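Note that this complex is displayed minus one protein chain, with the remaining chains in position.
Think of it as A and B in the order they're written, each chain with its own count starting at 1.
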Amino acid sequence: MTVKEFFKGKAFKCIIALLCVLLISGIFLTIMNSLLAVTDQERFDRAIKKIYGKAVKTEAVAVADYNSNATIEEAYKIKDDGNYLVKATGKGGFDNGTVTCWIVVKVNKGAVGGIEKVVIDSNSGQSYISYINDKFMAGFYGDYTAGQYFNPNEGFIKTGATRSATAICNAVNAALDYVNALFGNVTVDIYEDCSYIENIDTRNTSHEATEEQVTFHIKTKGYGNAAEFSIDVTVDKNGVITAYAITTDGSTAGYGKNMHPAIKDGTMFVGKNLEGVLGILGGGVDLDYPSGSDINTGATQSNYLCINAAAFAAANYEQFLTVEETPDDNEEGGNENE
Amino acid sequence: MGTLIAIVLSAVLTNNFITAKTYGICPFLGVSKKTSSATGMGIAVTLVMVLATLVTYPIYTYVMVPLKIEFLEIIFFIFIIASLVQMLEKIIQKLSPSLYGAMGIYLPLITTNCAVLGVTELVIGDMSSYLGGASMNIGWAVLYALFAGLGFTLVMIIMSGMREKLNCYKMHKALAGFPIAMITACFICMAFTVFSYISI
Partner (left out) sequence: MNKYKKITLDGLIYQNPTFMLVLGTCPTLGLISSAFSSMGMGLTVLVILTLSNVIISLLRKLIPDAVRIPCYIVIIATLVTFARMFLDKFLPDLYESLGGFLALIVVNCIILGRAEAFANKHTVAESAVDGIANGLGFTVALTVMGIICEFFGKGSLFGYEIMTFKIGMLAKPAGAFLVYGICIAVFVYIIDGFERMRRVKANKLARENLLKEAA
């Protein structure tokens, strides 16, 4: 077959037809693509509209973190009504996962007036996240008093996704802290400089102190499969734990019965000081249990959180003891005791 | 290792192409009357899915994205799949006539099978829920395609087994054929729902 024959042949015609169709399609689509391209701004507005329910004008605000339980990702001031839209990633979800939420913080007369809307953006590894429904979210809306924090165990319906709920509450609390800080109300974390706070939810921990002893109401963070524990620990002025009681058991899925009995009723810690507590784990607070240790009971993460709480109390009691009053102040102190 | 297990389990069981995504239903209903043909079709689809992903994923990430012509993805992908299927048909015909006899008749049908285009579109999209912490690359993409294809084959074989048994019964004209096949598929889907309790 000569070249000339090829150009006259059927194959050539086929190739030309196919190429023409391809070329016209390509040109048409390229033109359409530049005409119909969706800009980043449009995409962003669309995302905001979805969260906010209506189209609004926004202005980006610099982000900062005031709360270690969550990270503020993005923040915007809504120009139309002065509210704030905050994207925050809350920690402490199931299996150390996180939940990222968009939170609309209502602003009322230059101060935080409450939460208007919480929308889940994404999550990592939260297999029960679909249990979080509008009824749960309704727990955020409504009356808000300044300085209030949300706690998944109070004022929310039970969803079955306790850990994801914790992460969402953490995100919302961080958003509140952030917007409060924008108005100059920085909440101070009094336990910030304490030691052994890796697994302590310092925001929700409190204490009562006298000259003789400090009683911590410790709230731990979740760890692995274990959820938050609430533990009351009393440390006397010599650093010895005199009382230890678990008020909320965070063990999940029936692991509570696997906890070491002496940890569960607190007898393992009573009478021990910091060194004694650290001695339980062979001299430190980490999960590297000495093999054969009798606290390898099958609820290691729960056991660990309880030990961490004891270590936190025993290590930090000193700075919270009420300073011994000088004789002048005695009267006042005495009154208080009455 | 965790990512590997997550991909295998989700591609084969929890997010099975047929029972969870409803991709590739045409061959699922059309070629599942006999176990032998269902197996042949399943393997042919798996083969094309793997090869198509092997070609389209690098082309998309290393050619189309840098050139900013992502919008042509559908044309490119369908063209690649169509030519791949044609080529495969010719190669199998030349190399192994017996294999061609077993599988060749299914190959032309595969071009218009959504499972193939579906997997190539899926792997260039957001796969973070399958990958956990790992980032997407060609290896994961091909692995996902392979196991999605095997999951497809698995359901095809189950379905064909049930239909072979169903053929022994006489039923009303309105119910025979597609309707009863769909209701059978409904039961398979329901059984596969159990796997959604697997969390990785």
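Convention: contacts are C-beta pairs under 8 Å (C-beta built on N, C-alpha and C of every residue); 3 or more make two chains touch, one makes a residue touch a chain.
Treat the numbers as computed from the prediction; the structure is a model and nothing was measured.
**Q** Touching the left-out chain: which of B:Val8, B:Leu54, B:Ile75 or B:Met127?
**A** Residue touching the chain left out of view: B:Ile75.
**Q** Write down which of B:Thr3, B:Thr61, B:Gln93 or B:Thr112 is the residue touching the left-out chain.
**A** B:Thr112
**Q** In the complete complex, which positions of chain A touch the hidden chain?
**A** Given the touch definition above, chain A has residues 10, 13-15, 17-18, 21-22, 25, 28-29, 32-33, 36-38, 46 touching the missing chain.
**Q** In the full complex, which residues of chain B touch the absent chain?
**A** 19-26, 29, 71-75, 78-79, 82, 111-114, 117-118, 121-122, 125, 172-175, 178-183, 185-187, 189-190, 193
As a convention for this text, only the chains that are shown with their structure count from here on.
**Q** Rounded to a whole Å, what is the gap between the Cα centroids of chain A and chain B?
**A** 40
**Q** Looking at the complex, which residues from chain A come into contact with chain B?
**A** Where chain A meets chain B, its residues are 22, 25-26, 29, 33, 125, 127.
**Q** Mind listing the chain B positions that touch chain A in their complex?
**A** Touch residues, chain B against chain A: 71-72, 75, 132, 199.
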